[in-house]
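Only one protein chain is missing from this complex, and each of the others stays in its spot.
After this line comes subunit A, so read on.
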Amino acid sequence: MGAGASAVLPAECTKDDARAFAGERWNETMDQKFDAICRDGKISKETVLQHEHSFGLAIRDWRRISEHAHQLTEAAVKEAPPVLEVDVEQITGNKAATRLQGASRKTAAYNESKIKVAKRINCSLEHAAERKQNKLDAFMSKLTEKMDTLEEEKQSKDQLLDTIDKMRKAGWPRNLPKDDHPGMDLPDPLTKDAMCDLLERLNEQARKETKKKKARNGIKDILHAKYALQIATGYMDVVRKLPSVVHVNTQQSGKITVVGDLHGQLRDLIHIFRHNGMPSFDNPYLFNGDLVDRGDYSVEIVLLLFGFAVADPGSIYINRGNHEDMTVCTGYGFVDELVNKFSQNTAGRHLLAIIDTIFSLLPLVHVIDENIAVVHGGISDKFDLDSLKQINRRLYRTLTGLPQAITHDEKGCDEEGHTHKDWAVLMDCLWSDPAKASERFPGDLRCKSNDERGGGVLWSEQFTKEWLSQHKLGCLIRSHECQDEGYKTHHEGRVLTLFSASNYYGEDEENDGAILVLSPLQDPPGKLLTYSTCYAKGGYEKLRTAELAGKMESAALARVEVCLLDHRRELVAALKAKDVNGTGQLKKVEWASIMNDILPVKLPWLHLAEKFVLVTKKGDVITYLPLTEKLEAMFGNSDESKGRENLFRNRDALVKLFRLLDADQSGSLDRAEFAKGCEMINALADDGEKLFEMSDIDGFMDALDVNGDGAISFAEFSDGLLNHGSMAAHSGAEIGVHSPAKPVGEPAAEPEAAAAPEGGGGEETG
């Protein structure tokens, strides 16, 4: 208690009076505040009392405060205008407070219960789908095994990967002891739900730490190193299969969101996911390098992105940036951060080594829809995309830490295989900047050394034009430089800089962050979104509980709708059978019990009624027509529509199969991927009889590749399966398929395999 708690205040207080009143609670802030509001060195007694809180009196002088509050409310009640309604009891200050507190608490309780119920709905839908999903997973893992054995023959691996692979065969890292670590557990295999849960926890933790200016421990007590290793090794499996230049197409998803430098600013990542949707196969993200360093939460960002990429393949693409280089990371914070958060044990050292490897394996360029190139730094006259593909990028764990013999000697090379030529190309990719229009290039030079950076080049507007037309590309997206608006266009708009870490240099040097949502095959072809986030000013993204409850509820309902579609024929029939007079109406209770009987999940249908059907005013009768109409509109009622409906039911299985075959995760199957898929399926056939004649793969491929672009998109793939019956009849012999229905029919034959998860698109956009 403050020493001066009992000091009496005069009507006009000097600073000494105020200080005596505050006692031990007096501090510098209060001192400054006093100076700011005083007149002639004095402020009124009322002002002191009024500002007691804003003065930052953290220790509550309970008696004084309650007295003050009492006076206030008493005064308020006395002066309140007479209440018009007579049947309401006169409400005094104390009662009013109780009631208001009650109302606020009740709303909080209601929202909390809504969240819990949404979680239970998700959970029970998952249970219903589980058994069938398991069967599907078993089939898929068999396929994967086959794929891996095919893979192993070709791949040369370096030592670390070898050691790690051996350890993993023995159950590492899942078999590491968790001891008394208080953190959460992750499932194996990783699920998207678990990753979302992790994301929420990390956000909450980071928010707390930043607001209260605590040490940045982030993930330290939230996730044990063994799970961080599980995520990292999982992603290493993904990234080691990727080429240096990844071709992505948006036919299936319709869009892709490009994100620039994040530099460990978790709040920006969370903001992006909240507003632009969680990453998924249908809402993919491309992160254009520099995920780490400078910010406080680099470890969290890489583990989250790696985890989502593993849990939901095709949802996350990552380019290497100049900071994805352990030599750079040693100087700019990531290594320290990693050591602080996972340190002290062998698991921590393994994690560092694995992330180091992952960095060296990250692709350098993504090309979207053969139209837009995305690279962290830029381009130069030392390479084109074809020559870039030839470089063994995994040799270059670090670019800045190589010996001078490589970096300074134009003919330099060493026994490990590093060459000056390859090194210079990678430097140019990751470190270059577009030249300003005012920049002079001597003679007919297109590029010159980037002296300010000490690495990469400055390239001219003329060179942008030439490079793009050489590659038949429309424009170039790069990051690497902070921009006030989060983005900047160069070279007549052909080059875009995208930077996604807002308020990057601290809160006084404000800059926006920007992301680009691209849909090159659609109109409009994309939009730039800018934002500014900040934990300390309360501008961070924390959803109000009510908003969160709403979002979670609508996500759960979206899942329920998918479930309804799966059973629509039985459902419509049952509703019409019960409604003998054909009025379109049923008792609410009758409706609920039909829903319960037909659908494989037990849900609170009476509660959910108004979300699905029209409830009459009286409340006990419902009109089910909106429901049946909606269900019928989805597929039509004809027999031909059955095939399409089956396809929809099995969407999960198809998507899984497609992703498995799509080794480089480009969103389409090229010839090699397709051939390997057929080979795998041949290898799986029990009787040793080949289902596909490998010599006729080309014919089969052509039949599926309707638009003739040399690759099979997901749409072509699923259409091909839809029509497989007629294809077998017409052209089966020609294209060398003995029984085309069987291989693809295998996972698809299980009619409800697709029951839940994929359709929950609402989860992301809410």
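Here is the rule we use: a contact is a pair of C-beta atoms (placed from the backbone, for glycine too) under 8 Å apart; a residue touches a chain by one contact, two chains touch by 3 or more; residues count from 1.
To be clear about the criterion, contacts and distances are computed from a predicted model.
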Hidden subunit of the complex - UniProt protein name among "Phosphatidylinositol N-acetylglucosaminyltransferase subunit C", "EF-hand domain-containing protein", "Mediator of RNA polymerase II transcription subunit 17" or "MIP18 family-like domain-containing protein": "EF-hand domain-containing protein"
Just one of A:Asn94, A:Thr327 or A:Thr489 touches the chain that is missing; which is it? A:Asn94
From the list A:Lys214, A:Lys527 or A:His607, which touches the chain that is not on show? A:His607
Contacting the left-out chain: of A:Ala437, A:Ala546 or A:Ala672, that is A:Ala546
Tell me which stretches of subunit A touch the chain missing from the display. 50, 53-54, 65-66, 68-70, 72-73, 75-81, 83, 85, 88, 91-114, 116-117, 120-121, 124, 544-546, 550, 588-589, 592, 602-607, 620
